[in-house]
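Heads up, the thing below is written out as structure tokens.
The other protein chains are all here in position, but one chain of the complex has been omitted.
Per-chain numbering from 1; labels A and B assigned in written order.
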Amino acid sequence: MPSLQDPVFATYVIAATIMILKVVAMSWLTVVRMMEVKGGFRSPEDLKKTPFNPSPDPSQLAPNDRVDRIRRIQLNDLENIPFFLVAGLLWLSTSPSLLEAQIVLYGYVVSRLLHFLAYFTKQIHEVRATFWTIGSLIIVYMAVRTLVAALGF
Amino acid sequence: MPSLQDPVFATYVIAATIMILKVVAMSWLTVVRMMEVKGGFRSPEDLKKTPFNPSPDPSQLAPNDRVDRIRRIQLNDLENIPFFLVAGLLWLSTSPSLLEAQIVLYGYVVSRLLHFLAYFTKQIHEVRATFWTIGSLIIVYMAVRTLVAALGF
Partner (left out) sequence: MPSLQDPVFATYVIAATIMILKVVAMSWLTVVRMMEVKGGFRSPEDLKKTPFNPSPDPSQLAPNDRVDRIRRIQLNDLENIPFFLVAGLLWLSTSPSLLEAQIVLYGYVVSRLLHFLAYFTKQIHEVRATFWTIGSLIIVYMAVRTLVAALGF
């Protein structure tokens, strides 16, 4: 494990922890919205009468777009962020410059935060797709650079 | 990569590998339940007649709660455990004490095993949510501590 005194490693750690907190925030946002709409649940046992659900109703298990939108955003995160986290860590072994690391890693963070904003505010697909594409290409760039270096070219 | 002789790193490795085995076990449990109920399949080609499915029937593609419960547990794992694995590894760079590492990392493992037990045995939402919350807060704690250290505060 490199030291946090190493500015390139610190850059990665800052980007990685912000992305981890971002994904975890989606879980909490799902909870907030489920409480707000009192629905969007998925397990039959969630229809039991409890202090948090004093008036259960079968309709609470129906899909709810306010909740499902956050779940779709989170699923998109799951398809992307774990691979950013590992690709970024391994990419450090190619010794990128601090400037390149900042552009690539912080660029990814910004692209994902804008993707969230576009999805959350229901922008047209093209806006959301643009930010997704930037993030995806950054992962591809890091993975290809690292693969080529590991192959010894 | 630190050495397994380092007790803090060994603590992380023990917690991480138990969590990895836990997630993989969900896949196998899904398989077991699909064989048990002979259903809960998701691909049209799974209705072809084969040694494992001698009497195919379209109803085998219908949702089945015995199977889908495990899938929901696993999806919850996917939303949490990859981020624990990376946050935990990066958190080691903040040099936690062995005692703190044991409390935080083994605490996470215990919270996720209890979450599984609560979900698996269909406890009311509050029980499952309590264990989920403990695990989620542990990830947030590690990520925030690491972020703050990387920012140099």
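Here is the rule we use: contacts are C-beta pairs under 8 Å (C-beta built on N, C-alpha and C of every residue); 3 or more make two chains touch, one makes a residue touch a chain.
In this text the structure is predicted, and so the values were computed from the model without any measurement.
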| item | value |
| --- | --- |
| Contacting the left-out chain in the complete assembly, out of B:L78, B:I103, B:I124 or B:V144 | B:L78 |
| Interface residues of chain A (partner: the chain not displayed) | 1-2, 65, 69, 72, 78-80, 82-83, 86-87, 89-90, 92-94, 119, 122-126, 129, 136, 139-140, 143-144, 146-147, 149-152 |
| Positions on chain B contacted by the hidden chain, ascending | 1-4, 9-10, 13-14, 16-18, 20-21, 23-24, 26-28, 31, 41-46, 48, 50-53, 74, 78, 82, 85-86, 89 |
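In this text, only the chains that are shown with their structure count from here on.
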| item | value |
| --- | --- |
| Distance between chain centroids, defined by C-alpha means - chain A, chain B (Å) | 17 |
